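For this view, one protein chain was removed and the others were kept in their places.
The chains carry the letters A and B, assigned in the order they are written, with residues numbered from 1 in each.
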Amino acid sequence: MVVPARAVPEPADSLKADSVEIIIAPPTSPVVSDFKYDDGNSLILTWVPSIDDLPVGGKVLSYHIFRSDNGGEAKKIAELIPGANYYKDEDLYSDTNYAYHVVALSSNSRAASFQTASIRPQREWVNLNLKYLFFIALIIAASVIYFIETAKRGKKLFVRKIAGLEAVDEAIGRATEMGRTILFIPGIHDMDDVQTLAAITILGRVSRVVADYDTKIRMPVARSLVMTAARETIKASYMSAGRPDAYNDDMVNYVTDEQFGYVAAVDGIMVREKPATIFLLGAFFAESLILAETGNSVGAIQIAGTARPAQLPFFIAACDFTLIGEELFAASAYLSGEPKQLGSLKGQDVGKGIAMLAILLGVLLSTIAAVGDTETITDILNFITRVFTVTN
Amino acid sequence: MEHFALWLAAFLTLGIISFLYKDNAWYKLTEAIFVGLSAGYWFVTLFWDNFYGKFWIGKGEHAYLYVGAFLGLLMLLRLIPKIGWISRWPLSFIVGATSGLWLINYFSSNIMKQVQATIFPLFSSQYGAGFDAGAATVIGNLVIFLGTFTGLVYFFFSKEHKGAFGYTAKVGIWVIMITFGASFGYTVMSRMSLFIGRIDFLLSDWLGMIL
Partner (left out) sequence: MKRGVPLIITFVVGTVLIFSVFIPPMENLGENFTLFFDIIAVFAFFLGGGNLLRVHLTKLTRRKRDWEYSIVTIVGFFFMLACGLFKIGNPGDISASLTAEGSWFQTIYDNVFVPLGSTMYALLAFFVASASYRAFRAKNREATILLIAAFIILLGRTPLGTFVTGWIPDSFSVLQIPNLAIWIMNSPNLAGQRAIMIGIGLGVVSMSLRLILGIERTYLGGEDK
């Protein structure tokens, strides 16, 4: 028996009159509303899916969204999968009126909803979704500033010892005694990464000691802007040490932006110059261990630090001292020894206190709520959760 | 040509591997090639992607892009020693912007979201019976809660790690060490497979051995 070859089904938009129509119900209740807290450029369209849109054996194959701008002809703007009941339309203009309708499509028929009212996207001036984020940030920022000010007024603030930072002087002293170089590697990211900024601020403290001891410092970098910032930093240190003549631009040199090209060069420097001390501070990726192990093999004392948790274990295994995350950012304040800088560390602790309190309360309340189901407790819990939930 | 490329790749691969033995002329040559070519590569990429692609094409529609170019030009004033200090302006612009942007980003992703994720019930009547389903989950929950808490205690700067506080901080650093151990162990295998990949290239692609 010869079975006639079936034609590939045409897209539903161009239906053939002679095929058997698979009739479907239209999507209903389309509602368009303003997307809250944006610059007046988005709208949200919702609808109730067609009753023939079922997870199993459903006849709806897709939804098409149509939009009419300022009462003009409706144009298709999106195709969505079955089950969809929501669409965010972006990149709109706040001076245009928009109306929508949704069309459900089966393999050979279509059913359109009625058209929504016509609305304009509204611009909001303040994003109230982020109010709690703002308030908590404000409290932490205010406490950092408060402690900075308190310290400025001469109140003594205690800060515990951080081993990796206590070792900085000794590490520089070692290089001085041995007459060898100090190698400072600020990671492989540019100045648009806070970790690099942290590295540069630490460089300020380290190079000040280097200038006092008259030790040699060498800093190959992977980014041109880091080179510029590092030169400014080291130069300032030499000037404040009263030895501007001893400064030389060649202390910092650019190698290449390429991750492993840079690593190949730095490894070469390590084995050829055998630095006595190596600082690995900043944003590191897979190269962390290659650098740290090579540094280790030439017998250098190594102080490392990064905010990338995935690289920290390698530094811990291969370096003498490792600044873990927060310690990297605290380092320059700590090394400066200036009261106002140390004050900022106190402010951080307030932040930690808030985080710990929220976790403690949150866990306690949600456990009680899960076991006992008390309404008041659930309310408090919901509030705490809402405070720490960031929605954009 | 293809043959040459293969031999070149093999030559360079072996040049890098030779560093494991010791620093040598082959490695130095490979390193020099790598540094020279890659620096050029990056400039070309920066030029076409950033200068041409983002500034040159976009400047007609977005006049504000000239601000970026202007700041870039100020950066070049470093080459003129007398007014080189003006290059600190773009530098301070970058430092200010990086600080401002990351302050809120980190605040939201690292503090708010992590605290929120740590608010959960330790027990729930929904947990099934038996050690695995019930007790293990509860212990796991407790570990997450106490681990996060003690880990934060470790990072406290304004209190000496002494007495009860010191013990808590100690537990905190242990938890952090487990974390480091976990990511260490997790990475070892993938690093090994990288090397196997290179050996495979040398033996099968280059030398034509069937493995």
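Here is the rule we use: a residue touches a chain if its C-beta (ideal position, glycine included) is under 8 Å from a C-beta of that chain, and two chains touch if they have at least 3 such contacts.
All values derive from a computational prediction rather than experimental measurement.
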Candidate in contact with the missing chain, chosen from A:S50, A:S106, A:T215 or A:T228: A:T228
Missing-partner contacts on subunit B, residue numbers: 5, 8-10, 12-13, 16-17, 19-20, 28-51, 54-55, 58, 64-65, 67-69, 71-73, 75-76, 78-79, 81-82, 84-85, 88-97, 99-104, 106-107, 109-111, 114-115, 117-118, 130-132, 136, 139-141, 143-152, 154-155, 172-189, 191-192, 194-198, 201
Interface with the undisplayed chain - residues on subunit A: 37-40, 123-127, 130, 134, 137, 140-141, 144-145, 148, 190-192, 194, 197-198, 200-201, 203-205, 223-225, 227-229, 232-233, 235-237, 239-240, 244, 250, 253-256, 258-261, 263-264, 286, 289-290, 292-294, 296, 307, 309, 312-314, 316-318, 324-330, 332-333, 340-341, 344-345, 347-348, 351-352, 355
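Everything below uses one rule, namely that only the chains that are shown with their structure count from here on.
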Rounded Å distance between subunit A and subunit B, as computed from the means of their C-alpha atoms: 12
Sites on subunit B touched by subunit A in the complex: 16, 19, 22-23, 27-28, 30-31, 34-35, 37-39, 41-42, 75, 78, 87-88, 91, 94-95, 97-99, 102-104, 106-108, 111-116, 118-125, 145, 148-149, 152-153, 155-161, 176-177, 179-181, 183-184, 187
Residue numbers on subunit A that touch subunit B, as the complex places them: 133, 136-137, 140, 157-160, 162, 191-194, 197, 225, 228-229, 232, 254-258, 260-261, 264-265, 267-268, 271-272, 309-310, 312-314, 316-317, 324-327, 330, 345-346, 348-349, 351-352, 355-356, 358-360, 362-363, 366-367, 369-371, 381, 384-385, 388-390
